[in-house]
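Following: one structure in structure tokens, then a few remarks.
The complex is shown incomplete by one protein chain, all other protein chains being positioned as in the whole.
The block that comes next holds subunit A.
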Amino acid sequence: MKLAYWMYAGPAHIGTLRIASSFKNVHAIMHAPLGDDYFNVMRSMLERKRDFTAVTASVVDRHVLARGSQEKVVNNISRKDKEEKPDLVVLTPTCTSSILQEDLQNFVNRASIETQADVLLADVNHYRVNEMQAADRTLEQIVQFYIKKAQKTKQLDITKTIEPSVNIIGSFNLAFHNQHDIAELKRLMSDLNIKINSIIPEGASVQELKNLPKAWFNIVPYREIGLLTAEYLKDEFDIPFIDTTPMGVVETANCIRKIQYILNDNNADVNFEKYIDIQTRFVSQSAWFSRSIDCQNLTGKKAIVFGDSTHAAAMTKILTKEMGINVVWAGTYCKYDKSWFEKEVGDLCDEIVITDDHNLIGDLIAKVEPAVIFGTQMERHVAKRLNIPCGVISAPVHIQNFPLSYRPFLGYEGANQIADLIYNSFTLGMEDHLLEIFGGHDTKEVLSAGLSVTSEDSEIKWNLESQAELTKIPGFIRGKIKRNTEKFAQAQKMETITLEIMYAAKEAAA
């Protein structure tokens, strides 16, 4: 057992559900107790989805516990098949069903005899993998299934497109700024005259998966989800893939050079150096920005970085290589990806931290006292408590991290956004510091009587209980409540305010 207040990565089934519900017309059925469908709330609230989330539960209750699911799962699958006519139903095990050890594969086999839809059992073990690993595996599983199916029916066409083309593997719901990142990647590809063959899984139909081998190469922007699929396609069809995250101007250039290499390898004869040069010097502002005089002030400032391995590594590179900031330590909660992370940022920071214990992270931050933190929502809250500015660069995220406006982290526009994020975090810190030195915004007392009735000009007394009640009212409306109650008491010609009067005043004010 582990005492845990907070976790960075969710349980495995969330990963499966994220992939399944990203596809068009795929329905996921969770084998889970009542209340485990919280995923639907997250998708509907965080992403403000207009459509019903295609996830339902085959509810595990006392009866299931006593007699097994029997026909229930099979019936639920065929019911969804009739109601929604999905292309694919993904039966999703949860922590509960993994310990029940029911033969879910058997249910899948039986159900798929009757259904129009394909039926798959997500191959994830709840106690061994987390959300991201499960998502990675589920995506591979679905892709593999449809490639094999096409092979069997001889519908697989592996002739490459005439023009250079790419699959983007890594577009899914509930991910950090993903929608914007994908838009930015599409723009980048169009600038480079590369056709998009397929973007999976968000918005993709499972029917189009058989076209994946037509692409010249694959891009996996985030290493947490998509690498397994890219590796599978490499092994099976020898499709090269690029796993360099184009985040920051340096890495974006690296990514483009890798694309150039692959294309030239296929006799496309392209040269992107001029494009990189123009984008870096003129289109993106961030390279110039980090040379501008303002950024001199950031030189050698202490920062710490924590997040998923993709974002934490990329951010560390940007801070050190592009802005001259001193990253005291960089870390990730993707423990299974330790060696990659160490290889990427080992030379760029003083220390590497690999943990999923937020308490340890909190303590380490307090010890180092950095000038700025780049982390997840958890680090933002630690930062708040320690009064250190913080920029959020990675999941886990809140609703604020699903902005309406265009906020990519990838590509040249992403570099601009990140530069703003870094700079704004620091200036806020500087402002705070100056304010402290000069003693706050304005040292003069506000003498206006309009803000609160002071005890001198009021003859009304508050008894102990009502005083206690008053202190429970949140600060920002307490003054108003106090004034209203006193006004009410005056009108009633009462001299002492009791609880009754407080409530009566509240009713009267309504």
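Methods note: a residue touches a chain if its C-beta (ideal position, glycine included) is under 8 Å from a C-beta of that chain, and two chains touch if they have at least 3 such contacts; residues count from 1.
As a convention for this text, contacts and distances are computed from a predicted model.
Asker: The hidden chain: which UniProt name fits, "Sterol-4-alpha-carboxylate 3-dehydrogenase ERG26, decarboxylating", "Probable electron transfer flavoprotein subunit beta", "Trafficking protein particle complex subunit 3-like protein" or "Light-independent protochlorophyllide reductase subunit N"?
Answerer: Matching the unshown chain against "Sterol-4-alpha-carboxylate 3-dehydrogenase ERG26, decarboxylating", "Probable electron transfer flavoprotein subunit beta", "Trafficking protein particle complex subunit 3-like protein" or "Light-independent protochlorophyllide reductase subunit N" yields "Light-independent protochlorophyllide reductase subunit N".
Asker: Even though one chain is hidden, which residues of subunit A still touch it in the full complex?
Answerer: Answer for subunit A: residues 1-7, 10-11, 13-14, 32-38, 40-42, 44-45, 48-53, 56-57, 59-62, 65, 83, 94-96, 99-100, 126-128, 130, 381, 384, 398, 465, 469, 472, 499-500, 503, 506-507, 510 touch the chain left out.
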